[in-house]
Each structure stands twice: as structure tokens, then as C-alpha cells.
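Heads up, one of the protein chains got dropped from this complex, but the rest are sitting where they should.
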Amino acid sequence: MAKPKVAFFDFTCCEGCQLTVLSLGDKLLDLFESVEVVNFREASSYKGQDYDIAFVEGSIASSKDIERIKEIRKRAKVLVALGACAHTAGVNAIRNFHNQQEIRKMVYGDKAWVFDSILAQPIDAIVRVDYYIPECPIDKEEFLRFVSQLLNNMKPFLPDYPVCVECKMKGNVCNYHKPNPIICLGPVTRGGCGAICPSAGNACEGCRGLIPDANLEAMEWLLNEYGVSAEDKFRFYRMYNGLMGMKK
Amino acid sequence: MDQAESRRGGRLEKYLVAKTSFLKLVDEQIKEGKEVVAPVRQENQANFRRIKSTAEILWGGPQTVVSAKSFVFPPKEELLNYETNDEVRVQPRVEAKPLILLGVHSCDINGMALLDKVFTEKNLDENYVKKRENLTVIGVECLEPCSPESFCYRKDSVLPWDGFDLFLTDLGKNFFVEVGSAKGESFLSGLGKKATQADVDRVKKIRRERDAKFDEKQRKLKPKLSDLPVLLKENYNSPVWAERGARCFGCGSCNMVCPTCYCFDVRDCVELDLKHGIRARWWDGCMLTDFTRIATGEIFREDRGARLRHRTYRKDYYLFEKWGKSFCTGCGRCGKACLTKVVDPLDIANEIYERSRSR
Amino acid sequence: MTIYKPEVAVIKRVEKLTVTESLFDLELLSGKPLGHRPGQFLELSIFGVGEAPISISSAPSDSPTFQLCVRKIGNVTTAMHARKPGDKVGIRGPFGNGFDLENFKGWDVLLIGAGLGLAPLRSLIWAVLNSRQDYGRVFIIHGARSPQLLLFKEELREWENRPDVEFYSTVDVADESWQGHVGVISTIIPEVDFDPEKTQAVIVGPPVVYKFLIKELKNRGVEDDHIWVDLERKMKCGVGKCGHCQINNVYVCQDGPVFRYDRIKNLPEAI
């Protein structure tokens, strides 16, 4: 069987997901063994335009981006959104809630209209996405599992359960039970990260997006119960889930 | 505890052991390289952790975040590994090593006693049984309620029914030690002296006082414990399920922390070479959406309220009826873990009871 | 040996039945016969992909060969479809209760297979036909969504032509080639000339059909304790531990998948 041809592309983002791939350690060599990487600008000068699987990280944030992602979709048999920016627009979407004219002026002053910029959007706002690997940044183990399952002609496993499941497995004290409780989006956020943030003493900020049947009414009830102001709530939702309620 | 005695066909030995010498015995075992796990403080709560000294043990603390079941039925457990070249080689994996579990509360001992039933019934689950056999369970009696959520007294679970090797009761300078097995007896290695009738009477008195205290402090269970299966059975269509379901995250936290939830998912993980891999099981939970989804996409228990009902019924109806024991030991973990306060089995039973009486 | 270790089996033959279904002949590497009852199932392992419960489609026999009819729908079944004769897979089982033929001996039997339900039912059909003298009248009723999706076409013809079988079939949507009954399977029941008093009825099909078929049978006067159903649920272990297949207080993998209707009609989650 011929090795599948794989390409990596980046749009607006920190490129931390591609870097995570480059940081797979020994498994990176296994990856190079099992697929043919034909386009990986960050790591390679070879710009192959013939590929089966396209991993795309980053958000769509300019009109040029729209053209480029459409071209990639046309060529790719399988298109995978890599990481939060591609999946939910990630932190990039924070700016969607600011006045666009104002922030452009703030940044570029009188040259505000020189640069091409549109609202930050996830990849699937423009083209069809076959699979998602969520999280900011992606998890190495999940990426490897994803690739091996894809190579094995499987529909890759993506948990539908929330972060709480793995947080409990880890035996963490719930963020809402600490002497000074902190907002945690664990109950509505898709698991699979191993509850990495709560396990490191932080809160789940929702970077993996919502579970398919997230109970947002219950979340409202909970945050009200803890006296969280509406402003705090929205700020927190809008770390990664600016499109919450519309996009899961 | 009486049940354990009668099942073993005779009285169990009881000893009086100086606390210092008991703890010294454990510390020596640790020095010899034995793995000892006990509850220790974790932030404002507790958790089971491998200890280096008995000084780390949190006696009489709140219930651990995760129950002791994780030592016999871990969150992730490899069941087999395989290699598929020209030949298929499948190697079952049963991992078990000796472990001393010290300071276990009755709710968790009883939880394991119940899991013993289900994992040995008909198709014996070797992965569970081997771990269980390697475990030395040293329980400790709770003399104060451990948390506002717990209701072990209401579930006849303040003392272990079965499933321990030693059970300690704090008598100040001494432990009153009840032996539950030959393994427990040999662990003691002749420490202490046989308990006298006076010692036994003293413990009886302590337990009477403790019962009174628990009765006063723990939340009441309004229906009779033995009536729960019938009460639930008659209230299948109670509005309670939908009302509570509306506020349920379906997050599965209650399943994860429960000492008697034992559902699991099985998945394969294959290496990039597609030739080597493992099959493992992970904790799963009936409160999770995916739990009943089949390949064609149908979900058989889609409604959160129905899932909540199923969980409650498993504890206090289906398995209660089947085994003659409630599968809720009143540890209170689920009630604590449930952030929107919908899952607590005692609350649910009381609410249903009240509503059915006012009908 | 643990209950989770599959035995290796070899694929002997693959027959494509429809676009999505194929029939696999398998043999255990040990050469032993499977020793199953009709209605029992296996956990089929494709190593690296996972396990899935699959009903056994062949009749019980002393031969080492047994058959699975697999629809390509999930990861395991898709992977199974990519396998060729000579490839090795894993199996655990047979699991479940299956049909007890003693319950049907001396009775007329009405065997209803809807869609892929014909796969497990085929095992029972051949078991009945192999000792035809033990039973009264034998009715076989099969329905598919379209003529293209009919399974075991040759056998359907064989049954249709047998004088000792009363055969009915229907499709939901017909094409030019189809001469027979058109309509969902429950619409055919009123046309079948059987004596409800003397009949044991068996229904095997996807979850949606049970409610309608049972209603039709009851309309005809079949008693609840003469109706048998074969239910499908998510299963992970097959041995009564993992909890996924539970319907109220029964485990489909242990107490079923075959149930006498009167015993589950009060289980709200069953049908």
C-alpha cells in the first residue's frame, strides 16, 4: 500500500499545533515512516500540491485566507482541522467581540486599511471539514491516535464526554469545591485532554469546544449559584467559545 | 459485619493492638518495599496516594475524591496486546501486584464487596479478581460523619458487611482490630493481644454512641431502606426525573467517583505501524450521552432524566433486588461531585417519597 | 485465559450480498466447531480497530465453518469488509441465550426478519428446516427497503419454492423488477394466513420495527407469550459486565438477546 501523502497548512494562529507535531519525539520518525509529508512549510521547503490528507491549523482571518483554504479543500481528500483556532476560531475569536474599526485603528493608526483583515472564523465556516482534532494546542497522544486510526481506515475516536470524566479519573479536587472556587468550563467542554488544565491547578477554559449536547442552561444555573457576574461569564466563555451555543 | 462472620462460618478473631506498634508494623512493611496506599490530604479534600510513612495518613478525613475501586478496577486498564503480522499474536494482560490499602472507610469496603459479586458472577473477570486477590484491605471505622453529603448510616454501611482483611477501631491508645481473613491475620503477625469481653463491650458502646451521633447528624432517609426498590419501581414516571434531568450536565462525574459504578468502555489503540496495539477498558458511565449509542446512531437512553433514573435504579432497585443489598453505600461522593445538585440518591428517594405520599 | 481474550479465526470465504452486506465464512484456528444456538452472537475483533457484536447467521452444525453476515456501518464492520479469505480475525463467544428450539417444537412457527434481521433469523430458519418434521406450518416473512437490499436472494427463492414453507416478502420501495408486495413489513401481517392459537412468532429486525410488528401480531390474536423478539443494543463486553446493553434490569447480552415478549413488555426501555 502506498504511503498516504500528507500536507500541513497554517492560517492565523501561533503554529503551536504544527510545533506539537514536530515535537512528537521518537514518534516523529515513526510518523515520517508511515506517511509521506509533502507539504509542511514550517519544516520543509518542499511544497507538494498533491496530497491525500491536509492538516490545517489556524483561523480564517483575511480574504486571502478564504481563497487559500478553498484551494486546499479542492485538493485534499481528507481535511482535518487541527487545534482550537481551526476548530472554533480559538482565541482569535476574542477580537470578534471588539469594535473592528477601533482595533484596526489602534493597531495600524492611519494605515488601518492597508491590511487585509476580516472577522476570525473557524475553517468549517468556509469549507467542509472531515475531522477535528481540538485543543489549544493539540495533544500529542490524540494526534498520534488520530493518524493511526485514519491510516487504519477508521473514523477517529473523539470523545463526546466532558472534561469532568477525565478530571475525576485523575482524582482532582473539583474547581468548584476549592476554598476559593474558580470558574471551570469542564462540565460542558469536550474531554480527551486528560483534564490537563485542572490537573495543573487551573480551570478548564473550554479550548476543546462544547460537547455535542452541552447543557448550557445548567451551566448558567451553576455560575449564578456561585455568584459569577454576567460580564465574567461572557469573558470566560469567550476565551475559546466565542461562538458558543451556535457551534459545538 | 455479622454477615461476614456468619458467611465464614464462625467468629472472627478480635485483637487489641497498640496504635504505635501497628503503625510501626506498617512503616516496616513500607521500608521493606511493600506498596502501601492510604488517604492523604489533597488541598481541602482527601485522596488515596502511595505513602512513604504512616505519618502522612489522613485519619477520619473527608471521603477521598475517588473511591478505592480504582485499585481493583482502574480508570484505564489494558486487557490485551496484540501483534498482527502474518500470524496474529494475542496476549492477554492481567496486571496485579501486592498492595496494602490502609485506612479505607466502610463505604468503600462495602463498595468493593459489592463489586466482588458482579465481577465474579458467571463470567469471572480475571483482571478484577487478580487485583483483588493481591489487595490487603485494612479498613478504619468512622466515628464522626465525614462530610455533609455522606449518608452511610442510612444505607446500613457504617460498618463493613464483608470484603476487608483487617478493620480498625480507634480506642485512643489502641486499635480494636477485627480480622476479616487469613491474610489479615497473618498481616498482624501476632501483634497485640486477643480482645477481652470488656474490650468488645467497650466497642459496642462506642458504636451505639456513634450510631446515635450519625442518626442525628446525617440527613434522614424518609422511606425505609428496604422499601427503596418498590418505591422506585412505582415511580418510574415521576416528574422528578425530568425536572432533575433538565439541570443535569450528563457529565458522568457521579459515575466516576462512585464506589460501585463499574461500567466500562473498550477501545483499541494501534501504533502507527498498524501492526502493534493494545485493547484497554476505560471507566464509562450511564449518565454519558454516548453510553447507549449503537453504530447506526440510535441512542437508547437519550433523555438526561432517563439516564438519571437508570443510574438511580441500578443502585437502589435493579441491583438491590438482585443481590439483596443496595448498590449505594451512602458515601456521598456523587452528591458532592454533582455541581447542579441533581444526582444525590438520598435526596431523590426522599423527594419521590414525599411526592408519592402527597398524591 | 481471560474472558476478554479473543480466539483467532480464519476467513474462509467472502460473499458479497449487497452493496453494504457481505457473508463471511469463518473457522476457528483450533478447528473446533463453534457450537452455537440460533440467535446467539459473537464479539468480532479486528485487531487495531476494535470489537463489535455480530449475530451468527449460519445454522448450528458440527462443521467447523460458521457464517457472519456483516453490514458495513461502524469501524469494525468496515474493517471486516476490507478483509479477504485467509485473513485472521478474533472472536469471543458465542454469547447470549439464543432461541431454544424446544419452545417451538410441535408449533406452527412464524419467522419474521426485517432488513438485516434476516441474518440472525437465517440461523433459526435453517435450524427449523433441518428438522422440519418437528414443527407444524412454517411461515417465513422477509422485508427489505428495496429489492437491491434483499439478503440471501438464492435462499429466499429456495424457501419460496419449498412446498413445506409459506413464504412472504415485501419491500418498502419497489422497482420495475419487483412483482411482489410493497409496503413496510408490518403491512404484510394481515395477509398471512396463520392460526394465532397454534403459532409461535419470532421477530428479528432493527429497533424501529418491533412496536409495529407486535401490534399487528396482537391484532391477529397472538398471545404475548407466543411472541419472541431478538433485540439489539450497544455491547462492549458480551459477558454482562460493561453495562451498555442494559434494558432496565436485564442485560441483553446475558438474558437475551432473545426475549419472550411477555417477559419484557413491562420494561419501558425494551421496545
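Quick notes
Each chain carries a letter (A, B and C) given by its place in the written order, and its residues are counted from 1.
Note that in this section a residue touches a chain if its C-beta (ideal position, glycine included) is under 8 Å from a C-beta of that chain, and two chains touch if they have at least 3 such contacts.
In the analysis below, contacts and distances are computed from a predicted model.
Going by its UniProt record, the hidden chain of the complex is named "Hydrogenase/sulfur reductase subunit alpha" among "Na+/H+ antiporter subunit E", "Hydrogenase/sulfur reductase subunit alpha", "Nitrogenase molybdenum-iron protein beta chain" or "Amino acid/amide ABC transporter membrane protein 1, HAAT family". Within the whole complex, touches from the chain that is not shown fall on A. From the options A:49, A:153 or A:229, the residue with contact to the unseen chain in the full assembly is A:229.
The chain not shown here is touched by just one of A:91, A:185 or A:219, and that residue is A:91. Although one chain is not displayed, its contacts with chain A can still be listed: residues 10-20, 22-23, 25-26, 28-29, 32, 37, 40-47, 61-62, 64-65, 90-92, 94-95, 98, 103-104, 106-109, 111, 114-117, 136-137, 178, 180-183, 196-197, 199-203, 205, 223, 226-229, 232, 235-236, 239.
We take it that only the chains that are shown with their structure count from here on.
Chain-to-chain contact here is organised exhaustively, every possible pair of chains being in touch. Legend note: the chain whose CA centroid lies nearest the centroid of all displayed protein CA atoms is B. Set against one another, A-C and A-B show the most C-beta pairs in contact at A-B. Rounded to whole angstrom, the centroid-to-centroid distance between chain B and chain C, based on C-alpha atoms, equals 39 Å.
Chain A and chain B have CA centres that are 37 Å apart.
The residues of chain A that reach two or more other chains are 152, listed in rising order.
Residue positions 267, 270, 274 of chain B each touch two or more of the other chains. Residues 48-49, 74-75, 78-79, 82 of chain C touch chain A in their complex. Listing the residues of chain A that touch chain C in their complex gives 152-155. Considering their complex, residues 1-6, 8, 45, 47-52, 73-74, 77, 88, 90, 206-207, 232-234, 236-237, 239-244, 246-249, 254, 268-269 of chain C touch chain B.
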